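All protein chains of the complex are present and in place, except for one that has been dropped.
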Amino acid sequence: MYKKTVLLKINNEEHIISTYPNRTLLEILRDDLCLTGTKESCGEGICGACTVLLDGLPVRSCILLVTEVEGKEITTIEGLSGGEKLDPLQEAFIEYHAIQCGFCSPGMILTAYSLLKSNPNPDEEEIRHAISGNICRCTGYAKIVEAVKAMSEKGS
Amino acid sequence: MRLPPFKVLEPGTKKSALLTLDKHNKNLKIVAGGTEVVVMMKLGLSAPLYLMSLKKIKVLRGIRKTKNEVIIKSSTSINEILQSPLINKNFKSITQAAKLLAAPPIQNRATIGGNILQDTRCLYYNQSEFFRSGLKPCFKVGGDICHAVKGGKRCFSVYQGDMVPSLISFGSKIKLEKKDSSRTVLLSDLFTGKGENPFSIQPNELLTEIVIPLHNCNYGSSYEKLRIRKGLEYPLVSAAVFLSENTDGNLDNVRIVIGAAASGPKIIENASIYLKRKNSSDEDVDEIANISDNLSEMVNNLSVSAAYRRKMVQVVTKRSLQNAFQDLNKGG
Partner (left out) sequence: MEKYSLIGKSIKRVDVTSKATGEAIFSADIKLSRMLVGKVLRSPHPHARIIHIDTSKAEKLPGVKAVVTALDTSGDKWGVFRYTQDQQFLPTDKVRYVGEEIAAVAAIDEDTAIEALKLIKVEYKELPAVFDIESALKPGAPLIHESYPDNINIHININIGDIEKGFKESYYLREDTFKAPEDSYFQGEPYAVAAHFDQSGNLEIWMPNAGPHLKAKPLSNVLKIPLNKVRVRKVRIGGAFGGRSEISPADVICALLAKKSQRPVKIIYTREENSIATRQAHSMVATIKTGVDKEGRVLSRDITCYMDGGAYSSTGPIAVSVPFLCMEQAYRMDNVRYNGYRIFTNKPIRGMFRTHGRAFACGIDLQLDMIGQELGFDPVEMRLKNVRKTGEYTSTKSYIASCGMTEAILKTTEKAKWKEKWGKLPPYHGIGIGCNSVQTGFPMGIRGGSQAFIKFNEEGGISVITGIVDNGQGNDSMIVQIAAEELGLDLDNIQLISADTEVTPSDPGSYSMCETFIGGNAVRLAAQDAKKKLLKIASEVLKVSEDQLDLRDKNIFVINNPEQSISMSKVVRMALGRGESISGEGTYWPKVDGRREWVENPSGQLSETFSFGSVIAEVKVDPETGKVDVLEVTAAQDVGYALNPKIIEGQFEGGVAMGGQGGMLSEYVLWYNGRVLNSNQLDYMVPLATDMPKINNIIVETVDPNGPYGAKEAGMSVAMSTAQAYCGAICNAIGANIKDFPLTPDKILKAIEEKGKK
């Protein structure tokens, strides 16, 4: 195997990575770029903890080959709060107690963020469907839905 | 879990992709959305020397309409299909299947071609290398036993693709291309019904198009999927129904396809002879449902028992029929 040079656009920054091709985006994010906000909870694309946005859409970074995302816009949780100020959705998650242990939260927040971008006024059913692929073991999802609903009402 | 070593090939055109496929065939696996191939490699179930990415080949994506058909290119994502007003208007059950497939983040990457060619699954097969290390190899990995069925003489792994039943019910065809030729076959002909080797596709063939005929008549369709939770899961059993009526208002074509009941989709042949009238009685519907039950070859190799899943074939078929009738009666 030979290393490849891959240009990654992550959180509006360009990274030129030299890597063996048999790496997932999640591995590159966590190990090479030290962006540990994106988590691994199953490694098989089931649980959603590894969710990042690819050209604005939520995808499973643990089953995404790094060679497949060259040139695409990748947003990780670190990219949501441009520095000091939190994104309103992050604020809502905090305000509505939608975070307990926090392990699923980065993936959950990004999935909800993407939903609100494409549908600023989702109803409860639409919210639950959008996050149906993000597993949370702590909250029972109730306050996560409340937080996203609050953003939905703000948007209307 | 780590990926095994492989070389990535990224052909820029369909032609070069076909050449590459021809050159490496058995040693090569295709990456479209990657939602299956990457998992299989992590589990140690697949270790191709080459991965061929289709990402650069734009002609393999898109949905277009001709006079008599709708053509979906094989690398079109499930999400694109879901968002397509063309598909939703003409092929309701396909949209339904796309919505029920896994979860939205998977839909964003999974492609229709990849979903059609999804390998059959079994609790004893889709496991890590560690799990399988203490067990004798089963039929699907090239061994000679079945762990799901004691003394079993073949592989009972289940075909759980969500898109295929609806596609077949509409009479879809697929185009398979290779270096110097191509063939178009009925989608239903793709399936061998054998768990060890579910698809009659050559290692140097590429699935490029799904061709769905348009219907100039009143018709209805439905896709019904059974799963335990309200999301995420593969179907435990599914049923796609297509009903069309002729100008006299009588039922013309009835196609019922049962999914996740065997190693390939099960088609109820000549279903129309059981449903003569437009508003068929409950008995007729029950009879069809009974037939669907007889077609299932379920064993205890998923997270829910075969006995239960077998019972549900009838229920799911019946419900799909009822919904398809409703769709039909709403008017074309």
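As written, the chain order gives the labels A and B, with residue 1 at the start of each chain.
One rule holds for everything that comes next: a residue touches a chain if its C-beta (ideal position, glycine included) is under 8 Å from a C-beta of that chain, and two chains touch if they have at least 3 such contacts.
The shown structure was predicted, so the numbers you read here are calculated from the model rather than taken from an experiment.
Undergrad: Which residue among A:Asn12, A:Thr36 or A:Ser118 touches the omitted chain?
TA: A:Thr36
Undergrad: Taking the full complex into account, what residues of subunit B touch the chain not shown?
TA: Counting only subunit B, the missing chain is touched by 1-2, 123-124, 127-128, 130-131, 133-135, 147, 226, 228-234, 303-305, 307-308, 311-312, 315.
Undergrad: Spell out the interface residues on subunit A facing the chain that's missing from view.
TA: 30, 34-44, 46-47, 49, 76-78, 80-81, 86, 90, 93-97, 99-106, 109, 127-129, 131-145
In the analysis below, only the chains that are shown with their structure count from here on.
Undergrad: Just how far, in Å, is the C-alpha centre of subunit B from the one of subunit A?
TA: That gives a centre separation of 29 Å.
Undergrad: In the complex formed with subunit B, which residues of subunit A make contact?
TA: The touching residues are 1-2, 4, 20-24, 43-46, 48, 51, 54, 57-60, 63-65, 67-68, 111, 129-130, 132-134.
Undergrad: Which residues of subunit B touch subunit A in the complex?
TA: 1-8, 10, 31, 34-35, 38-39, 42-43, 51, 53, 55, 79, 102-106, 108-109, 230-232
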